[in-house]
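One protein chain is absent from this view; the other protein chains keep their places.
Going in written order, the chains are labelled A and B, and every chain counts its residues from 1.
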Amino acid sequence: MKFYVCIKQVPDVNAPLQIKDGKLVQDADRNILNAYDASAVEEALVLTEAHGGEVEVVLAGPEKAKETLRKALAMGAHKGTHIVTSGDEPFDSFSFGKILAKFFSDKEYNFILCGKQSQDTDSGLTGSILAELLDKPYVTNAVGLKLEGETLTVKRQGDAGQEMIEVPSPGVVTCSNDMNDPRIPSLKGIMQSKRKPVETISVADIDAGVSADDVKTRVLSFEEKPEREPGKKYEGEPEEIAREVARLLDSAESVI
Amino acid sequence: MSTLLTYISVNDGKIKRSSLEVLSRCNQLAKEKGLTSAALVVDQNPGAVTDTLKKYGPSVIYTIENPIFKNHLNTPLLKALSAAVEKINPKLVAFASTEGSKDILGALAANRRASALADMSEFELTDNGVKGKRPVMASKIISAVEAEGECVMITVRSGSYDVVEQEGDTSVEPIDFSFSDDELRLTLKEIISSSSDRIDLSEAEVVIAAGRGVKDEEGRNLISELASVLNAGVGASRALTEAGDYDPSLQIGQTGKVVSPQLYIGIGISGAIQHVAGMANSKVIVAINKDPDAPIFDIADYGLVGDLYKVLPPFIEEIKKVKSEK
Partner (left out) sequence: MDEKFDCIIVGAGVAGLAAAMTLANNNMKFLLIEKGEFPGAKNVSGGVLWGNDLAKLVPNYWEEDAGWDRFINQRRLTFLDEQSSFSIDFKSSHFNEPPYTGVVVLRSKFDRWLADKVQEAIDKSDYAMDSFIAPNILVEEVLQEDGKVVGIRTGEDKFYADSVIIAEGVNNLLTRQVGLQDKYVPADHMLTGVKEIIRFDQDVLENRFQLNGKSGMSNEFVGFATNGVEGGGFLYTNKDTISLGLVLGLKDLREKEQKPHDILNEFKKHPAVADTIRGGEVVEYSAHIVSSGDKRVMPKQLYKAGLLVCGEAANLLMNAGKAIQGMDYAIRSGILAAETIVGAKEKEDFGELAMKAYQDTLDESYVMKDINNFQDAVHLLHDPVMTQKVPNLICDFGRNFFSIKNEPTPKSRDMLRGAIKRHASYWELIKLGAKGAKAL
């Protein structure tokens, strides 16, 4: 079994941030492995630990993103490919979809796992774009994976409930972080990760035909969310505060 | 004349309100710009909803009918949508943001060489595409975005626009579509749970969300009781869907559902940003938490500091009283 996992480095949404002149400024340069991708790596590791095989992680991003690739290797992925970008390109999900599709066009694999979305932008497009460009069957929003032979049974969280869907190999699956708790790299894992093979390719060499000019979606600026008026805290006897608030929801808010 | 096409999600023969929100917005834009607003229903029996849909006044209702659409499966849906887009050649294809539409947005756009923007909270047309807003960074901030292209596809968050009925002549136009089983690339084995009998969270007027503070059967019973008194939808934080106490489809937040009810009551929920991402647009937010420093109090209009096991019984009782006085 050969699993590829597409991983992305994203800014930590927990880090303090602010907007200056419409631009996003993060107090600290804190970047992490996209949580959904961490779950995808975890799942691929669990499956190959049980059924044999290899997990390779692929990341398109700037030089600095190498630490994120290392983190996935420290978790246990066997090797990695770093498609190096300058980091300044205004790439969107389509650009990354195309880059990844070109990368995979001459690769052999059973399954490509992606995260269901990037934690910072919540776009959730790349996985299905990639599948379409590769012309492979795909399932999104997986919350569980089971491997039987070469077929992956995906538990998918849909609108009406959970769907059990069989995907034949080769296919693409995007993963929710609800499927597992990704392992934290052990010290041994961290030590081994340095010696694991990492191939570095520049995005130009991939020749996916993406350039800044043909990026069709753009972020124009960032804005603060309209502030909520600060509310009131009620402390004291449970009985009293409960009754008071219940009354207010009717009299002041008319929502009950 | 170019067309703004709204995809209408149908669940068990019922139109999702969020689709009507999107349609209403497209109607308005079409009127402003002198364009055509059209709706598209892809279902096993689209005829069942066309009459209702007419009340919202799209110029055309396109239908694609096939038994394969009984359940969501991306292969036939993509084929159907691709055919519809090819035929209609719309300037905009707008979906309500659901797991179903998120499933196909990227692939459909890649297939049609269109551009796509997901989870918009506001949108309008530009000369060569669409611009609008979408929350990012776990909904801590808003980004203003734009997409260029002859065809732009978007999904729209529920609660972003009001549903408006409008009069008008609506024609119904079926689109030919065939699908054979050997085209299926995926096999749907089973649908495990169905929440169709429950109140749909993303459309509920009142939502009650349970968090890790709801520790046991007794707590869950209090939640159900409150929900039934308020006729509310029940949701949960990841802590509880992960623990198996609540169905995963009930998770509210960045990974789960986005709700924007008139009243949200968070019970035993700390208010992690990923949860807040899914409920911050509720009109009135009530939080019950025993930790006075819980971050949820920063956004709550009414913050009850106390043990939920002690606060809920009198709270429920008082609401019953208020309701009976009406």
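Some observations on this one:
As a working rule, a residue touches a chain if its C-beta (ideal position, glycine included) is under 8 Å from a C-beta of that chain, and two chains touch if they have at least 3 such contacts.
For clarity, every value in this text was computed on a predicted model and none was experimentally measured.
In the entire assembly, the chain absent from the figure touches the shown chains A. Set against the missing chain, the residues A:18, A:202 or A:251 yield one that touches it, A:18. Although one chain is not displayed, chain A still touches it through residues 16, 18, 27-30, 184-188, 190-192, 194-195.
We adopt the following convention: only the chains that are shown with their structure count from here on.
Chain geometry summary: the mean Cα position of chain A and that of chain B are 21 Å apart.
Taken in their complex, chain B has these residues touching chain A: 9, 11-12, 71-75, 78, 98-100, 102-111, 115-119, 129, 131, 133-149, 185-196, 206, 230, 238, 241-242, 247-249, 251, 254-256, 262-263, 273-274, 280, 283-286, 292, 297-307, 310-315, 318-319, 322-323.
Considering their complex, residues 11, 13-14, 17, 19, 24, 36, 93-94, 97, 116, 119-129, 131-133, 137-141, 143, 153, 155, 157-168, 176-178, 216-225, 228-235, 238-239, 241-243, 245-250, 253, 255-256 of chain A touch chain B.
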